[in-house]
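The other protein chains are all here in position, but one chain of the complex has been omitted.
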Amino acid sequence: MAVMIRNDVFSCFVFYGVLLVIKMYIIAIITGQVRLRKKAFTNPEDALRHGGLQYYREDPDVERCRRAHLNDMENILPFLFLGAIYSMTGPSLAVARLHFLVFFVGRVLHSIAYLFALRAPTRSLAYTIAQIPCISMALQILMAVAAYA
Amino acid sequence: MAVMIRNDVFSCFVFYGVLLVIKMYIIAIITGQVRLRKKAFTNPEDALRHGGLQYYREDPDVERCRRAHLNDMENILPFLFLGAIYSMTGPSLAVARLHFLVFFVGRVLHSIAYLFALRAPTRSLAYTIAQIPCISMALQILMAVAAYA
Partner (left out) sequence: MAVMIRNDVFSCFVFYGVLLVIKMYIIAIITGQVRLRKKAFTNPEDALRHGGLQYYREDPDVERCRRAHLNDMENILPFLFLGAIYSMTGPSLAVARLHFLVFFVGRVLHSIAYLFALRAPTRSLAYTIAQIPCISMALQILMAVAAYA
């Protein structure tokens, strides 16, 4: 094993980071299943394979899955960067794990709130909670490297 | 050169990762070319520059390029994370290269199938093949760091 993987904070970050990547993959699978169930395909060639061009159409449930996925990309992908760098700034394991865990729980709740269309502002609240550790990590990183601008 | 770049597995990952980033850039360039050829612009200011507001419109060929690009982001960007971490878990070069190569070939085929609207399920098959090394890497990483959750 390489040096970095033996770093406790980095390993903790990797654990939650990979779980969130898997969570994104699951949303992609759900999107595909909803497309098949609602017979709503975004490409004519897919519609042709599944019954005809009339199924080359949009569907609100499919679009909801798409938006949940896009929002994940907007937030989880930057986290994969921030978390990795933050792990290298030497935080205590307890504080770092709290950052990762809050983000992880916030994003899982966000996905649930999105896919099940839970009453507003449940989804926005989950989004905001998940952003707090990201802002915290971003500021701590900036303070650690500001001298190198 | 830094330590990590001297790691064979990591260097192999970087090689395919950078090629895939360039592949994504090429799709962006193709999108721009299709916009100019079909005269279909997503911003009024672009349409005005290229003949008038009537060209501020959607076009199915442009939208196809956009979907290919978005699907790349959904899959290639997480690969850039998974591949980097996986390289640090100490896999053999032969096994690791197989993971990276299968993903690379799968994603190149996916782009070709998307842009040329190849008959279904060519594109979905390429997507699925490319996901296999990603799932494999994700699980191997989780096993390596599970103790740090």
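Which chain is which? They are A and B, in the order written, and residues in each are numbered from 1.
We take it that a residue touches a chain if its C-beta (ideal position, glycine included) is under 8 Å from a C-beta of that chain, and two chains touch if they have at least 3 such contacts.
Note that the structure is predicted; figures quoted are calculated from it, not measured.
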**Complete:** Touching the hidden chain, out of A:Leu48, A:Ile85, A:Ile112 or A:Ile129, is A:Ile85
**Interface with the undisplayed chain - residues on chain B** = 1-5, 8, 11-12, 14-19, 21-22, 24-25, 28, 42-46, 48-50, 69, 73, 77, 80
**Message:** Contact with the hidden chain only, please: which chain A residues?
**Reply:** 3, 7, 64, 67, 73-74, 77-78, 81-82, 85, 87-90, 117-121, 123-124, 131, 134-135, 138, 141-142, 144-149
